[in-house]
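Only a single protein chain was left out; the remaining protein chains are all shown in position.
Lettered A, B and C in written order, each chain numbered from 1.
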Amino acid sequence: MKRSTLITQATRPLLALLAAFAFTTLALLSTGVSPLDAYRLVLFGAFSTPVRLSDMIMLAAPLLLCAVGLSITFAGGLYNLGVEGQMIMGAIAAMVPLRLWPDVSPPLLWLLAALCGMAGGAFWAGLIGLLRRYAGVSEIFAGLGMNFLASGIAMYMVLGPWRRQTSASLSGTDLLPRELWWPTIDRLRLAPAAPVIALLALAVVWWALTKTRWGLEVRAVGLNPAAAGRLGVAAARRMLETLAACGALAGLAGMVQVVAVHHALIPNISSGIGLLGLLVALLARADPRWLLPVTIAFAAFTVGSIQLPLTLGIDSAIAGVLQGALVLFALATRVRKDTQAARG
Amino acid sequence: MRITVEHLTKRFGSVLANNRLTISFAAGQIHGVLGENGAGKSTLMKLLSGYMQPDEGQILFDGVPSRLCGPADALKAGVGMVHQEPLDVPAFSVLENLLCAAPRGVFSSRRAAQTALLELAERLGFAVDPAARLDQLTIGQRQQIEIMRLLLCGAQVLILDEPTTGITAAQTRALFAALRQIAAEGRTILFVSHKLEEVAELCDTVTVLRNGEVVPPGQLPMPQPQEYLLALMFGDAGASSAVYRPLPAITAPPVWELRQVTVRSGSLQIHDLNHTFAAGRIIGLAGLDGSGQQVLLRLLAGQITPERGQVLVNGRDLTGAGSLAFRQAGIEYLPADRLHDGMIGAFSLTDHFALLQRNGMIVDRRSAEELARQAIADYQIKATPITPIAALSGGNQQRAMLALVPPNARGILAEQPTRGLDVASARAIWGRLQARRDAGCCVVFASPDLDEIMEYSDEVIVCFAGRIGPPMPRALLSSGRLAELIGGVGFEALVEAV
Amino acid sequence: MNQLWIDIAAVLAAASPLVIAAMGETISERAGVINLSLDGTMLLAAMTGFAVAVTTQNVLLGFVAAALIGALVAVVLGVFSITLGQSQTAVGFVLALLCTDLSSFLGAPFVRLPGPAVPFMPIPGLADLPVVGTLFFRHDPVIYASFLLIPATAYLLYATRVGLIVRALGERPAAVYARGVDVQRWRYAMLILGGVLVGIAGAAFSLDLKQGWSYRHTFGSGWIVLAIVIFGGWRPLRVALGCYLFAALEILATRSQSALPDIPAQLVQVAPFVLMILVLALVNLASSPLILRRVATLPDVWQRPLLAVIGRLRATAPAALGQPFERP
Partner (left out) sequence: ACGTQPAAQPTAGPAEPTSAAGEEFTFGMVLVGPINDGGWNQAHYEAAQYVVEKLPGVKFIYIDKVNPADRPNVKVEQAIEELIGQGARLIITNSAEFADGTNVAAAAHPEVAFIHASGDKVLTGEAPANVRNLMGRMEYGKMIAGCAAALTTEAGRLAYLGPLIDPETRRLVNSTYLGARYCWENYRGRSADDLAFKVTWIGFWFNIPGVTLDPTKVANDFINEGYDVILSGIDTTEAIVEANKATQAGKRVFAVPYDFKGACAQGEAVCLGVPYFNWGPDYKRLVELARAGQWEPAWEWVGPNWSNLNDPDTSMIGFVKGPALSAENAAKLDEFIAKLADGSLNLFTGPLYYQDGSVFVPEGQVADDKTIWYTSQLLAGIEGQSAP
């Protein structure tokens, strides 16, 4: 009995892995390129040169921030599909001090921008919570709607108040002054502050979810809000708090995108990182211990796949296919949702 | 149609729900099936109605072995089952529900179905409106509709699983009359119940199940002595010990005070309610389903806000403060659906106690586990501190829920505190509640079971059509009078008198 | 005046893929299964439909392929959620992203290629009728199909035995099981039927309304359809109305650039998505206890019509929507 459960525990993820790769290989074969070549790039390409490694880390940092935030909302039983919008609002809010007071000393300005970004993201997420609480709109659709609105606002800022001197293109605002870019290592695009902040966030959230009463209450609300309420947990408040916490982290990710990656506001500042974060959180089962490895793997796939069109002439979206398939098959090998059906 | 089962066995994991059962139910009779909780009654019925398939053994209809692969097979063979909670579609009208997935050729058209339904209702003495939505009917009415649906679909054998649990006395009378009529028409009825009196009143034979086996092997003709049946069902645990206890004088301030409260929930409205709920009392709320007991409980729990008036808890005005504030004031609400609204299925007792901790930012697991251990010992819960609540049996879940009531609770509101529990478990639960009462708590509970109300209440409040009667000392009340009041007989005079 | 009719006809046409997908989703949600993968499915189906149509130069084959893709994704969703009992939301969401990337990957060779399109096909005799002809009879077969699908879905759900079972599946699968119906198999069937329609809707984009293939070609339509189904209260006619409302908003957004030069059109063009969600919120808000309690305090004269309006607006989801059912 014990042995067999041990075996299934080990084989299940393995099976999922195999199935995901089988599926992705099928997709690769249909294009006529050698899957091995493709996998070499997708899996290891990100580690092949220092430049790519640093690009991977710069993608992993905001991704980890989002995934960590989402692990909070997942614990609270919410599908925060609005994380993209929260990132965008965080980026917009972070731009405000950066544009208003470019003369303030950079470290102070970054702190200000980080605070603004977190506030922006938290505010945007809070709106989702309010929509759900008072208007009964599921957070999934509220989140999607807010995503559309956020990207609309970003486009408005890019085309309107913050547009470039001479043109009105959706490609973005003017670049920030150089001294406001986060310092990078040498000739790489790696700004060490970004991964440091993300790891810090991971540690704090892990601690909060597993050790604090707040975390326990959040998990209780996630499992059964009615019962949690009966047991004295302020369920509605916890729901808003989890959303706001996730929004704040997503907003921070948006701020990192601005000061460390794009150095400007672009309409697509969230670059699908939020949605990828949802996949990461789903695969890691919102378990903080798994978040880091999964994040690194997914960021590596994405960065590695950039070379696919260049060297193999196939589209880089295969990274997304692999990521999606991994999560899908991992879901399949999990215990049924309905095992704890009502009894009595 | 005669039903025979031979060596019927059904396992759920390690639980042997039915263990090589061999019985025969003769045609044209009403057969009672008795047994404590978990004895395997429902399992047997579900096997007979094709709802589940046996692991071993066979079922014979009129001596012919038949394999039932699903409810459709059973209905084709003429067996229909009315589940305890009617398995109908609440969002449908009576007629839609009747037509839904009806066997081919039974109803040629909507109109034909309606005519047939009305005809049958008249024959059985039920009142029915084919256009009414099921979720606006009482459980009793829905049960009647299920019975008629099965008969119209050609059931020759009718299985009723605890049909009287959720319905009123009057509805029970109507049901019994109809069942006798159906049996008289030559059909077979299997009647599952915990309640000895009902079986005695209705049934021609009785079968007692215990731990998945028939004791003693075979059927017994009715009547049988009640003590004998109780002993068969429970062994020694079933012996009755109802002792009437005089009320002590109360000095503590009242737990709740309602002042001129008007409250509305759905279509039900309660007007100008003035009531005081004293500490150290058990107050039973009696009434037909949906007469206002639930509204009153939820009002006292702070879950609904009155439109007018004030709700005072321990002398403090908490009108509209929300259920959390009520809880902080020492009010505990125990819902009927334990797993759904009461506790968190995936959490263990330790987790629950940790959740109840109110100070400090960090969870103190050690003290929570200590409390869980103590609760398990005190309440005789069959579990470890880290067993998920969902894996506990119903009775143990109820005990766990009670154990989680903080020691300083001032008021306990319980909705059907012994729903689905057998006599022994129910008695244990009541022992706990009485201890709470003796410690100065006010316990308010609602139950559809009049015997329970009569046995355990210190005071009884009757609800009728959204009106709340005055509290009456239990000692001044007889079962007959209570039944009348619930039905509205003399209710006006009672209210006027105050 | 004439311009108005032309515009309305344009709305009717523009909404056709939405209508087709929304009817499909309505059916599967009525049977209790949320197909949250809609957005990805539509993309993958649009791509496949276009790819097949380009390679075979046969539009019909393109639609068949798209329908098959829709069915295939529905089956995958079914296996994971109905059979394996995983959360429909999680599986659907992952499928949505997976199919999106799959469409980008496999569709790369077909990006912006010219290809065949559904031919315009006015109905002889009727097309020349004043107004009515412009509105309903000067379109192509896909748009006619979207018109017919609305009453057909309503008929299926409300007037047939199948419809009774489908609705009961979404309300109380246990009851349907007790009546001898194989819940899983029926849910699969309805999910697949819905998937087929969703697939066809995808092809309606790539072979008709927004002919061709490009990345994220059907941008966000799947998500908006899911929202519209909720907005429509799972009732076909109201769902269709939601689709037309959305299409009208989109056309207004395109027009707004010259009408409202101060507001960037890019902001306006996301407005329909946002408005749809807001309307959903308003509708839900109207029937929330908060509002009902307010209404209850009003004098009767006001109360009655208000309650009537709220009653009309109220949309209750199928009670078992999204819940797995396991055979006992």
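The rule is short, and it goes like this: a residue touches a chain if its C-beta (ideal position, glycine included) is under 8 Å from a C-beta of that chain, and two chains touch if they have at least 3 such contacts.
Values in this document were obtained by computation on a predicted structure and should not be read as measured data.
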Neighbouring shown chains of the undisplayed chain, as defined at the top: A, C
Option from A:P106, A:G136 or A:G272 whose C-beta touches the chain left out: A:G272
Among C:R255, C:R294, C:R312 or C:R327, the residue in touch with the chain that has been omitted: C:R255
Subunit C residues touching the omitted chain (full complex): 3, 6-7, 10, 14, 108-109, 111-114, 117, 119-120, 122, 138, 140, 209-212, 214-220, 250-251, 253-255, 257-258, 261, 264-266, 269-270
Touch residues of subunit A, complete complex, unshown partner: 30-33, 49, 51, 55, 59, 148, 151, 155, 159-160, 163, 166-171, 175, 187, 189, 261-262, 266-268, 271-273, 302-303, 306-307, 309-316
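By our rule, only the chains that are shown with their structure count from here on.
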Chain centre separation in whole Å, for subunit C relative to subunit B (CA means): 42
Centre-of-Cα separation between subunit B and subunit A, whole angstrom: 47
Centroid spacing, where centroids are CA-atom means, of subunit A and subunit C in whole angstrom: 28
Where subunit C touches two or more other chains at once, by residue number: none
Of subunit B, residues touching subunit A in the complex: 323-324, 327-328, 333, 335, 337-347, 351-352, 354-358, 360-363, 388, 390, 393-394, 397, 404, 419-420
Contact set on subunit A toward subunit C in their complex: 27, 30-31, 79, 81, 131, 134-138, 140-142, 144-146, 148-149, 151-153, 155-156, 159-160, 168, 170, 267, 275, 278-279, 282, 314-315, 317-321, 323-325, 327-328, 331-332, 334, 336-339, 341
Residue ranges of subunit A in contact with subunit B within the complex: 211-217, 220, 223-224, 226-234, 340, 342-344
